[in-house]
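For this depiction, one protein chain was excluded, whereas all remaining protein chains were kept in their positions.
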């Protein structure tokens, strides 16, 4: 793959061309995400159907011009439900990850930067939460707050907190001991300046990659909650919910499983592709 | 000497974790709405007499103030008594014990499959041609992101409903274990192999690998003999994640494949407010967590001599 | 050798089996041997019929135990372990003449004392009986006349007494086992006198039964004597509907209960399968209003709600053609079902008028009606489950059209139970299947309204003196003409008071392999009875 005749060129000159290499995966990923965001913000732009409206045509209508993806068990337009469901699913994926990451990293950072006593206490608490099965946590959260997208979101977020917290603590430890943090201290910067400028951003770095996977996991976890009957409240459309409902009717209409399943997978793939790209950029690597 | 002391402190911390988990769950279960006695005898379709309800309430001390119930519970716990399941009316230890075998069987086989798959795939794809790597990591991504139940269903449809290779459900026999095992193992394997590949690729860059190659070692031996052990350290480190994944995934896998198991037990126990049973499962899970962490600590020292001696 | 009870037999029993009492797939010469693999939806977690309310018990009961009486095709009590009986004129004393030569599988002998032990076990609070005990609540004590004669005393006249004695939950257990076991032990190893004996029970997985050697005391109505044909029955619990259905088609099981309605068409289309859809006695699938709190304390709002719901459309959607529209507050197979009752139909215009009359005239931004600034919103708590029925969505969507907001709350079953007894809901949905029209007492008598001192199943909290009078009277008489009159009045009155609205008649959907022959449909609950079923080799 290497052309031996090429002369060494300055990296500064070589970089831009490589940075803008044509990458169909990335473009598709970004395109898909843009579509999702549009669906989440203004679903009405993408479909004229009401996701809650029971169609006169009846249930399990196969795809047609009127219903591009057919209708579900209650005769509602599947495409409209997919489009309107994007919001809950995105909220679930992004929201749960955002909460998990934020709370988890605050807790983890406090543990990683505080004295040994505080750290020990926090870490034991994290152990306690980790030792309780995620599902039970979710059940308790849902039982306390009731079902619904937002509550399922909290359940999923809550379960993810200890993982992020552990990661961040470990990361904070590494960064705190790193030479560049010491170098910044040696320059005479304030403790908080050092933490803000160097410790935090570097401790967060691996989080980008992890969080992109986390978004997918969160959507999946939300769907799993729905599967166990703990997810979104009907009739609100949500992909996980549609998926678990679709399973009941899989022999009547397999599209009811395939479509939301595909949407979830594509979302995760898109988020990951884009996320990896962002991560590479944030590391200043040539893409 | 060092290792015993470490195990000692870990055990003390572990007991603390158990206590914390039990207490937290106790509180959580009691603050959630729902009358446990009613849930026990007066569920859907039941029409019990008030006498039955009152009997259950006094039998289980549900009429006592909460702190009293908590102290009683802790007291019994200290004597190793986990109490009696409200729903099943047998000791919690027995109720869990009955389900344990299948869960352990499933969890172990899934763990083995996950690790073997992850190691295998990572070893085969690390530092290979780009298309091999991106194919592998693409598949892994899909697997990690797919809800377990969908994956299980897809496997069921393909291998059971359509091909008829494996029984659709049940606990009996090896064949019935295959699909649930893979359902549980694949997402874990996918995550593990992503981590492992990164790790392996880093290890394969190391000078000592080049040295091994320079001795005339074949590629397979280099990967298996040298690189793998380093990657194993990662697996050991991620064991917490694996355990979590196994326990969490087990509920759904068990539901889907209609296997008995602790996951199912917990699910029903929680929705019906079978408090002693839920707490029993929590204590069980927490014990597993603590023990696994302890083992990890020891294994870590065995795999990586630097941990103990440096 | 044995013959079928009934001339009617059908390979595909779809139409004929809507009524109970027939034998399915009955042709062919019975062959002995073989084990039936049966899949069911959920483990009751206890197999003592007296200690559970689980639906599946109706099937286990018939496998494991025998009852004093058996309901004939018309739903009238006929002899079984009680060969005959007399009822005192005041309706408070029942004298049973028991069959001889019956033994339980642990060797205990069936006699008057055994029956008394069973009654006492049902009523013992320690048994925590959710159904059996409550069904014989008027029981006071018994007098053993001799080993084969038993006099039972009731507190007050209770005409459904004989009917309920035919229910699976009241199957008779070995007095020896009852005496020697704790309630928990009995749950795991109940001993009966039935055609099969429990040999293994693994919680949440399955149970195995083998045929009872020397069993010859099946209900005479079955017209068969002698031992069961099957060597045994293996029951597995397969919770997922899709999985259960597919494991039936893949041949892993030869019979499965609770076929989801959406799979019925596929079962019917499959040549290797027999399909059974039998209606159940009792309350149809009914949506009930909480009549004691706003807004449904106002009958106009209740009537408006009913008028706003297109029941035909709902039944069509959730029933996949397998459910019949309910026409009264009892299922059409219930004794004294009154076909002249008419439930109000779908009429949006009327619904709107009624709501206007009730004062819900204003509308808010979302299009929901308001009164005095309050939105017309009703709470509908529903148990958390993955397989949530589309019925909730549908009704929610339909009544939205007239400006009623339905808030569906998915909550865990413990919470749902608590709220049900606390009366903290506006809507609740459910069935109550039993084998007598006395279900109307259980569901609508003032006595059945749950309160601090007494549990009860009157979820609409309807309290109507007229109803109470008729229902009480019905418990006191065994006169068929009088009963028909009383229950007819009750049904009409209910349609008027609108404590709720029945949606569809509850039916049990079963599917078997066509190799499984002579499955009798039990009248009591419409469930299959395998005593003389046989497997084609």
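By letter and in written order, the chains are A, B and C; residue numbering begins at 1 in each of them.
FYI, contacts are C-beta pairs under 8 Å (C-beta built on N, C-alpha and C of every residue); 3 or more make two chains touch, one makes a residue touch a chain.
In this text, contacts and distances are computed from a predicted model.
Enquirer: Hey, which one's the missing chain according to UniProt: "Heme exporter protein D", "NADH-quinone oxidoreductase subunit M", "Peptide/nickel transport system ATP-binding protein" or "Multisubunit potassium/proton antiporter, PhaG subunit"?
Expert: The chain we cannot see is recorded in UniProt as "Peptide/nickel transport system ATP-binding protein".
Enquirer: Tell me the shown chains the invisible chain touches, ordered by label.
Expert: Within the full complex, the chain not displayed touches A, B.
Enquirer: Out of B:13, B:62 or B:212, which touches the unshown chain?
Expert: Only one of B:13, B:62 or B:212 touches the chain omitted from view, namely B:212.
Enquirer: One chain is left out of this view; which of A:26, A:144 or A:189 touches it in the full complex?
Expert: A:189
Enquirer: Kindly note down the residues of subunit A that lie in touch with the hidden chain.
Expert: Residues of subunit A in contact with the hidden chain: 1-8, 11-12, 178-180, 182-191, 197-198, 201-202, 205, 282-285.
Enquirer: Considering the whole complex, not just the chains shown, which residues of subunit B touch the missing one?
Expert: Spelled out for subunit B, the touching residues are 2, 127, 206-208, 210-219, 226, 229-230, 303-306, 309-310.
Definition applied: only the chains that are shown with their structure count from here on.
Enquirer: Based on which chains are in contact, what kind of graph results: line, ring, star, complete or other?
Expert: Here the contact pattern is complete, since every chain touches every other one.
Enquirer: Considering A-C alongside A-B, which chain pair is linked by more C-beta pairs in contact?
Expert: Pair with the higher count of C-beta contacts: A-B.
Enquirer: Centroid from C-alpha atoms only, then distance subunit B to subunit C, rounded to Å. What do you get?
Expert: The computed centroid separation for subunit B versus subunit C comes out at 39 Å.
Enquirer: For subunit A and subunit B, let me know how many angstrom lie between their CA-based centres, rounded off.
Expert: It comes to 23 Å between the two C-alpha centres.
Enquirer: Could you grab the centroid distance between subunit A and subunit C? Build each centroid from C-alpha atoms only and quote it in angstrom.
Expert: 46
Enquirer: Specify, in ascending order, the residues of subunit B that touch 2 or more different other chains.
Expert: Residues 32-34, 153, 255, 270-271 of subunit B each touch two or more of the other chains.
Enquirer: Counting only residues that touch at least two other chains, what does the list for subunit C look like?
Expert: In subunit C, the residues touching two or more other chains are 240, 242, 246, 383-384, 411-412, 415.
Enquirer: Mind listing the subunit A positions that touch subunit B in their complex?
Expert: 124-125, 127-136, 139-140, 143-144, 163, 213, 216-217, 219-221, 223-224, 227-228, 240, 243-244, 247, 250, 257, 261, 264-265, 268-269, 272
Enquirer: Help me check something: in the complex, which residues belonging to subunit C touch subunit A?
Expert: 240-242, 245-246, 260, 262-263, 266, 317, 383-388, 390, 392-394, 396-398, 408-412, 415
Enquirer: Tell me, which parts of subunit A touch subunit C in their complex?
Expert: For subunit A paired with subunit C, touching residues are 52-54, 58-59, 73-75, 139, 142-143, 146-147, 226-230, 233-235, 244-245, 247-252.
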